[in-house]
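With one protein chain withheld, the remaining protein chains of the complex are depicted in position.
Chains here go by letter, A and B, matching the order in which they are written, and residues are numbered from 1 within each.
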Amino acid sequence: MLKMTSVRKTFRTDTIETHALRDFDLQVEEGDFVAVTGPSGSGKTTFLNVAGLLETFDDGDYQLDGKSVQGMNDRQLAQLRNEKIGFIFQSFNLLPDLNLFDNVDVPLRYRGFNSAERKQRIEQALETVGLANRMGHYPAQLSGGQQQRVAIARALAGSPRFLLADEPTGNLDSNMASGVLDLLSEINAQGTTIIMVTHDPSLAQRAQRNIFVRDGQVTEVQTGTNIQELLQQTAQV
Amino acid sequence: MNQIGPIFRALLRNKVGALLLALQIALTMTIIVNAIHMIENRSSMMARESGMDEANQFHLMYVGYKDSFNERVAVETDLLEIRKLNGVVDATQINSTPLSGGGWSMGLTTTPNSQDGTPVSLYFVDDHGLNTLGVELVAGENFSQTEVTYRLSNDKQWPQNILLTEAAAKNLFPDLTPAEMIGQTVFIRDDEPMTIKGIIDHLQAPWVQWSNVNNVMLVPQRGLWNANRYLVRTAPGERDRLMREVEELLLAKRDGRLIRNVTAMDEQRDDAYQDFFALQTVLWVIVTVLTLVTALGIVGMVSFTVNQRRKQIGTRRALGATKGDIMRQFMLENLLITGSGLIIGVASSIALNIWLVDTFSLPRIGWHYLPIAMVVLVIVGQLAVLGPARKAANLSPALATRTT
């Protein structure tokens, strides 16, 4: 379970203050598949970063599995990220100098699994995304869709309870995007909670739950709402 | 520490960069090892003792130029007067001194007309020679006042008795103890016999680079060659004053001679080893600057890599790496590169040394230089990455999503 209450996050630069999140309230239940939409610059990535413990917040409360993350040190945060959270990024973020096997291996190494367990998990994760036969290849030798599938395998390999994805299909064509979403649905079906930021309304439709972020605040929307319309409304405001 | 595998494989992907750094480390080690070896070699030569009481001695040279200059009278009265000066321990006429770079050498043999002589350098001194030089008798006796004779320029005869350094005597009589060497006969100029009257502990020949530098023979003669030298030994702390006083004393005689080169013995030492010291300094500068260049090169390379890999570092952090993990990754990467460089370095250090031994007849390096240099360079490398690695560790995990 993931619960945010009145979370605030403000970026200060010399010239301006940006309130990226203000009084952000959200509760995500075990097993949810949440699609996050909203106009550009509204705070979606910030929300995901705070949720994934990549960024700290200024005010409010955030509980992950019933435990407040406020005041945790770097080590504890790293451990939580490592054990409970899997990340999928818009630009895949594979490490170019490592082959697929070693890429998926990265979080498992930090986890401290022994080599037999790592091997078994890596193979299984790559199996799941259908790339088990290309373990020795390097990211540059793969298409974008394949790269994102490796990234998903990497996120999955540690059996995280939460999968956070920031525009996972943003760099993919619609065919590939659809394939990735199929994969995510399958993972969700097996019990992993997924929060996915997307700007594609048709993909958002496929999540159980839709939330809409605007000016750093969140509104719940019915699944099936015409998000395109919402976006246009926002543009007019 | 369980990341060596992937780091190593990643390095292999980035061959050229890693290879360049490794080569640089290898060459750095090669230069450092051999330069320090040369420095040490010179240091050990400079550390050899002349056998004298250098801190309290000086010498000067006189050259007579007027027919009226009566050298024999002058030398006798000069030495008497100098010895009487307050603070003077003793004084002697001597043709040359250790560390001076100019002198006289001859060959001695144990049988007449033998082919292989033992080269010795000669100092002509009187009965005050031992005390003025500050050397000790190990066996036998000093010259007596009556056996000191005068020697003219073309004289070829050699006196009855001589003193030898233990090193020279050991060359001639390897099997005898110093006490047994007393009374032994040695031959000079093919077949002229001389008797060993005493053995002194240690005294150097004038040439510091001579292979027989410890072979010295003292001859009980005063030279009447119109130009010669006095050596004066003083009480501690009195030397500088006496250098002026003795020169003034001699100049005041106005007896048709020049006084030149009033030189303190330790100044003489600095002169004798000036080139050694200079080479050492140059090598030290090279070693220091080289280490600095290599270290800064590592800092530059790693800083740049950190900048390049901001997103990767963010990604790793997002995947659960702690700050420590990131630091360790960079340190380990450096350790691997440095390590492989050092392994090449061991081979190339030895190769360069072999070449130096062949070309410049330098001694072999001691094996202990290699591990010491390796440890030092590993530490230098690790210190160099410390800064950039810390910068990397402090990068925000959010870079994973924020950078394109």
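Heads up, the rule we're going with is that a residue touches a chain if its C-beta (ideal position, glycine included) is under 8 Å from a C-beta of that chain, and two chains touch if they have at least 3 such contacts.
FYI, contacts and distances are computed from a predicted model.
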| query | The chain dropped from view, which UniProt name applies: "ABC transporter substrate-binding protein", "NADH-quinone oxidoreductase subunit I", "Phosphate transport system permease protein PstA" or "Putative mRNA 3-end processing factor"? | reply | "ABC transporter substrate-binding protein"
| note | Given B:A55, B:A235, B:V293 or B:A351, the correct residue touching the omitted chain is B:V293
| query | So which of B:L283, B:M374 or B:A398 would be touching the chain we can't see? | reply | B:L283
| field | On subunit B, residues whose C-beta touches the chain left out of the figure | value | 16-17, 20-21, 23-24, 27-28, 30-31, 34-35, 38, 63-67, 115, 153-157, 189-190, 225-227, 258, 260, 274-275, 277-279, 281-283, 285-286, 289-290, 293-294, 296-297, 300-301, 303-305, 307-308, 356, 360, 404
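Here is the rule we go by: only the chains that are shown with their structure count from here on.
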| remark: Chain centres from averaged Cα atoms put subunit A and subunit B apart, in whole Å, by 69
| task | Show which residues of subunit B lie in contact with subunit A when the two form their complex. | result | 2-3, 5-6, 9-10, 13-14, 311-312, 314-325, 396-398, 400-402, 404
| query | Can you name the residues of subunit A that touch subunit B in the complex? | reply | 45, 48-49, 52-55, 74-75, 78-79, 81-83, 87, 89-91, 93, 95, 97-99, 102, 105-107, 109-111, 138, 154, 158, 166
